[in-house]
Every structure is written in C-alpha cells, then in structure tokens.
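Of the protein chains in this complex, one is absent; all others appear in place.
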Amino acid sequence: MRVFDRTWKQIEDYLGYDDRIVLPLGSTEQHGYLSLGVDTILSERVAVEAAEPLGVPVLPSLPYGLTPYFAAYPGSPTLRAGTYLAVVRDLLDSLYEQGFRRILLVNGHGGNAPAGGVGPEFMRDHADAQVLFHSWWNGPRVWPVVQAIDPDASHASWLESFPWTRVPGVEIPEGHKQPVDPGAIRVADPATVRALLGDGSYGGDYRRPDADWQAVWDAGVEEVRELLASGWR
Amino acid sequence: MRVFDRTWKQIEDYLGYDDRIVLPLGSTEQHGYLSLGVDTILSERVAVEAAEPLGVPVLPSLPYGLTPYFAAYPGSPTLRAGTYLAVVRDLLDSLYEQGFRRILLVNGHGGNAPAGGVGPEFMRDHADAQVLFHSWWNGPRVWPVVQAIDPDASHASWLESFPWTRVPGVEIPEGHKQPVDPGAIRVADPATVRALLGDGSYGGDYRRPDADWQAVWDAGVEEVRELLASGWR
Amino acid sequence: MRVFDRTWKQIEDYLGYDDRIVLPLGSTEQHGYLSLGVDTILSERVAVEAAEPLGVPVLPSLPYGLTPYFAAYPGSPTLRAGTYLAVVRDLLDSLYEQGFRRILLVNGHGGNAPAGGVGPEFMRDHADAQVLFHSWWNGPRVWPVVQAIDPDASHASWLESFPWTRVPGVEIPEGHKQPVDPGAIRVADPATVRALLGDGSYGGDYRRPDADWQAVWDAGVEEVRELLASGWR
Amino acid sequence: MRVFDRTWKQIEDYLGYDDRIVLPLGSTEQHGYLSLGVDTILSERVAVEAAEPLGVPVLPSLPYGLTPYFAAYPGSPTLRAGTYLAVVRDLLDSLYEQGFRRILLVNGHGGNAPAGGVGPEFMRDHADAQVLFHSWWNGPRVWPVVQAIDPDASHASWLESFPWTRVPGVEIPEGHKQPVDPGAIRVADPATVRALLGDGSYGGDYRRPDADWQAVWDAGVEEVRELLASGWR
Amino acid sequence: MRVFDRTWKQIEDYLGYDDRIVLPLGSTEQHGYLSLGVDTILSERVAVEAAEPLGVPVLPSLPYGLTPYFAAYPGSPTLRAGTYLAVVRDLLDSLYEQGFRRILLVNGHGGNAPAGGVGPEFMRDHADAQVLFHSWWNGPRVWPVVQAIDPDASHASWLESFPWTRVPGVEIPEGHKQPVDPGAIRVADPATVRALLGDGSYGGDYRRPDADWQAVWDAGVEEVRELLASGWR
Partner (left out) sequence: MRVFDRTWKQIEDYLGYDDRIVLPLGSTEQHGYLSLGVDTILSERVAVEAAEPLGVPVLPSLPYGLTPYFAAYPGSPTLRAGTYLAVVRDLLDSLYEQGFRRILLVNGHGGNAPAGGVGPEFMRDHADAQVLFHSWWNGPRVWPVVQAIDPDASHASWLESFPWTRVPGVEIPEGHKQPVDPGAIRVADPATVRALLGDGSYGGDYRRPDADWQAVWDAGVEEVRELLASGWR
C-alpha cells in the first residue's frame, strides 16, 4: 500500500502488528527517449506491486539521487554524495524513531549505489533494526531474465521502457544500439559522457515485444516481494 | 508540464528559449484524516496547473521535508534541517549548471520555511540567477480567501482537503474543531504535540462545500502562475 | 541579568531554582545611516530589559547571522545557512547539558529566520526542553504599534533608530523614503539589492519623535518579558 | 574603531584606502571569580585599543568558542570544533568578498586554538589574502611580562582580572593558588576538570597590584598593534 | 614508485612529463587469522608492483575505511560514510591542485564501495581530470582466477592470505569453511555479524598452495597495471 493512500492512524494501526516499510530511491535524469522520471517511477511502482499482497507500506520514491555524470543532459539535477547519504540516514533514523525496524530500500538507479553504505552504519547504531538495499533491475533473479533477452540491455534501453515510463508523443527508435564502452564512460566528465552516449542510451534494443518487458517486470516484482517477505534475519 | 512527462531533449529544447523551472517542496507527514502526502501532492499539483499555460516545466515534488514535531505520528519521517538546506542548495546548484536561471520553489509545508534561506545565499554565488520561495497556501492572494471562509482553517482542516488528498474509505468528520493554541504547540515536544492535537488537525472545519476549497485552489493556482509569469526582476 | 555580569557560581545558584535563559541572535550588517550593529545591539538590549525584573540570565548576542543579500554593503559579513543552524544547535545542546530547559531565542534580524527551524528539531531530541524563537520587532504586540505610527517602517528606518544604535557624527536624513518593492528585493542578487536600496533603508520615515520609538521599544520589551514569563508549556 | 560605531558607508570609505580588519575571538565560560565573558571582553578590548591609532576597524568579538572541558561549570556553552571552524571560515570568506585582504584574528581563549588552522586553508584558496591568528595574552612580548610577575599566572588568575572583567559585588580572594597539574587536566572529562579546578582558576595569585595587570595589558595592546601595523607580507 | 621513497622535487620532475598517480584505499579490520591490516597492505602493494614498470607514483594507502559491520571485532575502527567520502574528495581536490589529472583509486576493501561515487562528482567539477575506482581482488581479470580455484573464496580466506598478510606465530587452520549466508550478513547488526562469522572468515579454504595465491596476485597486479596504462580516455 502506498503511504500516500493512508492516514497516520492507519500506519499506526499497521505498526501494531508489523514493522516493515519500503523506501524507494529514484532519480530525475536523462533516459534517452524515455521519461526523465524512469528511475523514480519504476522504483516506486515495483515496490508498490511487490508490497501489495503483503500489506507493507511503501513511501514515495525519493526523486533526486546521484547523477553528476549526466550534468550535460538537461533535466538531470543531482545531489552531492555527502548530502545524499545524509538524506538516507536521516530518513532511516526518523523511521526507526517512529517504530519501523525492517526497512527495504528499493533502488532504481545505479548511481545511487553509495547509499548502500548507509545501512550497515545505521545497523551499528540501531542493533535491533534491519536495512536492505536492493537495486531492483539487476538482482540475482532479474538479471538472468534480462540477459537471456538482450545481453546489451542497459540504461534507457527497452529494459527501462514500460508503458508507464514512455513519453506520449515521443517516438522510440527501432533497432539495436551498440553498447557504449563502459570503460570510456567510467573516466568521462559530463561533456564526454554526452559525446559518448549521444541520445542517452548505453546500448541494446530500443524496443522489445511486450512479453519481454513483462518478463523483466514480473521477475523484478517477485524478487522485491521475496526480499520483503523473507530477506530478514 | 511535468518534467516526468518529458525527455531530456524536450527540456533542452525548452532551454533554448526559456530558463524558468519549478521545484515543489513537499513533506510526508500526518494530516489528520487526510493523506500523509498532502503537502507533496498539493505543492506539485498547484505548480503543474499554474505552469501549464506558460509551458514551464515542473520537477517532481521533494516528498521529504522538515517535520520533527510530528515525530509521534507514524508516517511522518523528517530530515534534519542542515540536511534539508543542503538538498535544496544542491538542487539549485545543479539546475543552474544545466542552464536554468529562474527557479520557483513552490512550498507545501510550513515546517519547510528554513529552506527560504537558501535562495539568497544561492543568488550571492550566482548573481545572474533568481530564486523565489513561495508557500502556496498562505500567499497574499490565497490567505484572504481562506480567512473569509473560515478564519480557523489550518493544517489538516478542509483547507487541505481536496479530492486528491482524501483517502478512500476514510470518513472525514463533520463539524468544527476549536483551534489548538499555537503558543502551546510552539514549545511542545513531539509527544506533547500529539497530546495537544489529537487527531492531527490544528483546527477549523473538517469539511466545507466544494465551492470553498475550489475558491482556495483557484486563488492558489493563480498566485503561483502570476509569480511564475512576472515575479522576476 | 547579563551573563557577562555574572560568575559561573552565580549561574549555578540560579539553576538551583530556575531553568530559563535567553540567547539573543543578532547580525553585523548595513543599516543605512545607523550602526552596523543594530540587530545585535537591539536583540541583546531588549532581552536584558525584559529579563531584568524576572532575574533570568541573558547571554551575549550572537553578532553574526545570515545576511548574504547585503554582500555588496561593506561591513556585513554573513555565515552560511548550514553553519548558522549548526551554531544555534550546538549552543542549545550545550545549554541543555548545563541544566537549562527553557531557552528563549530573541532574534533581531529577519534574515535569521531559518534558525527558527532548530528549536523543533532540538525538542524532538530533548523532550523535556522548550525553545522559543521570537523576532522582537514584529511580534503580535509590537507590529501594530509600528504600523499605527508609520506603515512603511522597515529595515534601517526610524524603527531601528534608537539612541543606542545611532552613530555619533552621522546625520540621519529627514523625510520619508518610498518603500522599495519587496518583490524586487526578493529575487535580487547582492549588487541588485544595493542598486534597489541605495542608502540601505527599505523605506519609511528616517526619523520620528522620541515618543514613537519609545512606544515601539516599550512594546518590544513587554512582549519579550511576557514570553519569558508565560510563553512556556 | 569599532565596526559597531560605524555605518556601512564609513567602512566602504575605509576600504578605499586600506584593507585590514580585526576579528576578535572570545568565549563565554567560567573564569572563577571573574565574569563569564572574560575572553570575549578582553579579545575585543585589546583589539580596539590596539587598532585605535591605526584607524583599523574591529568587528564584535565572537562570544562563543570551544570550551567543552568546562561543561560542568554553568554558563559555559561550547560550539563543536567542526562548527567553530566553519564559522571562522565563513566569516573570512565573507570579509574577503567585501574587500578585506588582511585579517587579524585576535584570540582570547586557549581552547579556540584549532581555529588557527583556518587561515592557512583560507590563504590557499585566496592567494592575495593574509590571515593572522594571535592569542593576545601569551604572545612573545606579553608572556615574559606575565612570567616576571607571577610564573603561575593562568586562566582566571589576576592575569585575566581587569576592572572590565570583574563582577560587581563578587569578592576576589586574596592569596596564591597552587597551579593545578596541567597533565591531569589534559586527560580529564568535565566532571574531573571541575573536581581538579574547584573555583575555576588554574593557579597563580588571585589579585595583584594595578601596576601588574596594567603592564600586561600595555604589552598586549602593543603587541597586537605591532602585528596590525607590520605583521603582514 | 612509492611516494614515500621520493622527495617533492622528484615528484615535481615527474609531473613535467606525466600526470598519473595512484591512491590505494585500505582499512584496518578483522581478517580472521590474518593481519588486521590486510586491506591496507594489499591495496598498497598491488599498486606498487603494478606501477613499478610504468614509473607512476603510489601514495600511502589510506588505512581507515568503512567497516561498521565489524564493530564487534576489536581492532576494526571505522569512519562514518560521510566523513570517508569527504576524505577521498579532499585528496582528489588537492592532488588536482598539485597537477595530477589521472588518479587511480586502488581499493582493497569491499565496504569502501561508496567512495566509488566520489569520482563522477569530482569529474563534474574538474572536466579535465579522470578518476578510476578499482577494487583489485574482484576485477574482471582476477575474479575468474579466484573462482576457478575455490568458488567459496572470500573475506579472510586464502584469497587474502599472502606471506605479507600473515601474522607471525598465528596458525591458520586447515580445511574449508562453509560460506556464511550473505543474505544473513546483509541485514545483521555487528553482534549478529560476529555470531554468524565466528572467526571472521566468510568462507572458503583457509589455506591453499602457494601457486594459487600467486596466480591471484599476478592477475591482480596485471589488471591494475593495465588500467594504469590504458584505462584512460
């Protein structure tokens, strides 16, 4: 259930019998021919679908993350890493104070990875709490599904193209893009990143049949649900 | 237009002829019988409606703000003030770097007021930029409308009760709540805040005829639009 | 009583029967034809006079605050907002540790408003403490007095001109200054602020008969005293 | 000249022909039978007297510094070291922006020593600026004077007892206090510090003839003046 | 070449014809029967051997990193994540200022991963600089070598047991340890981590023939060297 579809009293009632909650971590950044909100939309939606049958509340996705390398693509504001870690830490501290003890961070953006370091630090200070950081699109259950369909699938390819991340009126090209050399991107400043990526995709097919993204999505939802159900100690 | 309904290329095209953008500032916190997302939902929606005819892009509302006093109401995570100011500053810096020069912060939560201090500091460092901080519900055009209808209107009263902030299945009480003494709340720790507020409303009618909230909303949208159109130097 | 007129032993004795203290918040910044110390001088003096009959100690005013918009006026050093909040938080924490439980922040400068966000955060962490943030010149008792005398009264006008804030040898002009458009100042960088304000006053009469500033002062002292006496829970 | 005795215009005029300024660094903390404001009062006064004949402006002393070890003595609020360094750095940055290039920090409190690390960092970033950190009471000219009078002179002894730091109505004891072992204080927590120090003095005579403190004061003023006149590159 | 085996003049000469440097990132933390310095020792040594034939200078390994989860194992001090990122950022900024433009971070500890977020942020601010973050033991060339020998190899197993990381007088057990469930460790507080790990190893053989660790080492050195030689844009 979305926290935004609830009142505080309903959350309080929930805390009477459960202590899990999901905090999705998104970003606002270029995704080629797709919405600038891909990472925020997907991280929240996959969490909501996964949590639904379990009745676990899902907070709104944090729509700003770490994306300094996309600075040359308008519409991609970034936080600084130190600020980002502080945001995640503050939210964990505050959720703990309100009674939550098992917090699943469902991440939708590779660049947010440093936030994975917050959980262990938090658990050192709150020994009775548990934090899981999970990037939904490349977990052990999802990634093989992706690879089996298109080993070049990546940022802004069909892998992130869902009915809910496409932009009305924007045509997505046909065809396959040769993967951009990850080694080159790794050491590139923003202008070079843009020169390398052009339209923004890292490579792979731009479009795939519905069954393909559906398979990825189903695996993603299932994996998040499983973690939510039994990823705890 | 919502940034999430656009691709980076569309934002880049926009920057070819305009440099305005809106960043709504919300919160996730108790609102009595209403959604925990009231401040996030309203700040974003009022901005989107206001910006629509002007074609100015609206970023996703930042759904976490400053609400330490509601710590005893589950579902109200807060950031620390220092972190919050850093988030707003980082976003302004990053938007500036991407070419935006006139940034309107549409605030939906009274507790976020310290973020009003970020703009002047930012403009000292970027003399060609302009930042406006506007709390949509109590501006000079909206507040008289509210007062004329119900002088006790406040947090979690009818003033924040819109079709898009009500929670399906949750009945909102009839009647009028005596305003809670603001002087008492001001020096209250979270447990005392809850003892004082009970259901979460600060006072005023819980429900009002549709025409009333519509009048507030129309004034709110109009005032944001006006600022967006001509609040600049 | 001024803390500076006391020894630690006297403060310890005081803590044996009371737990209130006042921390004035000032600034060093342009005030037109008046002293650069107006906000520091007034915040401390109004606090001292208010506290006198109550026997509550008054700390020295913090003479540096948030005034980035006056950067083009020499003699107006500013802190960054994040630093300022940290200073106020540190002082509250330290005063708490020393036994104070009711702390009144008497603010003398509009730009310091973000510090108002520190108290609620502090009270979340120290549930048995109370913090009040009060801007002495525009409280509910003082502002009507000001308005009745000169509705244009503002920064660096007669409203801040007291025998103890005037600079020997500097003549204050006669006459009335048309208020500078606050909407224009709001989005102005420091150079533009100076271009708009010129001599530094925001508008209103430069000088008024003694009875006028005395009326403001009396109301200011009285309001601070009342808060100090009965503004607590 | 005190900055507080000037208008911004006078400071601007001054900047037309000079670029020096003094920022005194004080503290609010126990000083035995003396005022809690000793370090603030002395750092500002010695600077004002020293600067007078040179016409250099003196800012108000920063009345809060680093004094965590006196936490058990009421009336001794401390900043955290990280905050303190940020305050000093912000002020240097802001003064630089306003045109000052030679800034003398006149320190009145031993615990503030870490602020001495700010200047070199600041000069790395502003190669045309100069910052001097000087503790007025133990400089190469003052300390021999002190030692010749009473080698045990220290914190809260006659060395800090001036007509302007004594508290009306508080009698200062006669006699000599055996110096408290500095090695013991060095590793002491606040309660132990108090147990060791008792009344707050570190040792030495409590009172001395006027000629003695006058000699110290004269040397202090002279040394600050000399640095201000010719301590630059 | 080790920076510590050089004078500043030799480094200045080097900067006349090259702009590469290596900063190894270590940790001080439990490694079962091995030295508490494993990550620091290996990150520095692999870098030194790799850089030798290229003549690139290698800084001393930063011996403190992020290891909050090992808090229950004495000898494992950790930094907080925010501090750690600031350290790495400061060093990059300072090295840049001194003329280095291609900086390779050779990481020796999995927990330091959040530092991988610093490079992109740094390259946004310094477009002509390049930063590579490489964890030496699980790169694309090394990991297959490890896996081929013992798929369970992990923290504190033979994989980190080299003549230069063993502790004289401490016997390393024979045999194979069943890998501890990584999912369990992931959500464990420090006490639980210790309960799960016992002696500190995550699993795999404790000891292996010399040829095995030599194969890993050779691959590690080779991969670092290759990155140093041709991992740039």
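By letter and in written order, the chains are A, B, C, D and E; residue numbering begins at 1 in each of them.
Methods note: a contact is a pair of C-beta atoms (placed from the backbone, for glycine too) under 8 Å apart; a residue touches a chain by one contact, two chains touch by 3 or more.
Because the structure is predicted, anything quoted here is derived from the model rather than measured.
All shown chains touched by the missing chain in the whole complex, by label: D, E.
The residue from E:Tyr64, E:Tyr202 or E:Trp217 that touches the chain not shown here is E:Tyr64.
Check D:Pro120, D:Pro144 or D:Pro209 against the missing chain and you find that the one touching it is D:Pro120. Contact between chain D and the unshown chain involves residues 66, 68-69, 71, 78, 80-82, 85-86, 102, 111, 113-118, 120-121, 123-124, 126-132, 183-184, 186-192, 231-233. In the full complex, chain E makes contact with the omitted chain through residues 3-12, 14-15, 28-37, 40-41, 57, 59-64, 71, 73-80, 82-83, 86-87, 90-91, 94-95, 97-99, 167-168, 170, 199-200.
The working rule: only the chains that are shown with their structure count from here on.
Looking at chain A and chain C, the chains in contact with each of them are B. The fewest steps needed to get from chain D to chain E, moving only between touching chains, is 4.
A separation of 53 Å divides the Cα centre of chain A from that of chain D. Computed from the mean C-alpha positions, the centre of chain B lies at a distance of 46 Å from the centre of chain E. Residue positions of chain B with contacts to 2 or more other chains are 71, 78, 80, 82, 86. Interchain contacts link the chains end to end along an open line, per the touch definition above.
The set of touching chain pairs reads A-B, A-E, B-C, C-D, using the touch definition from the header.
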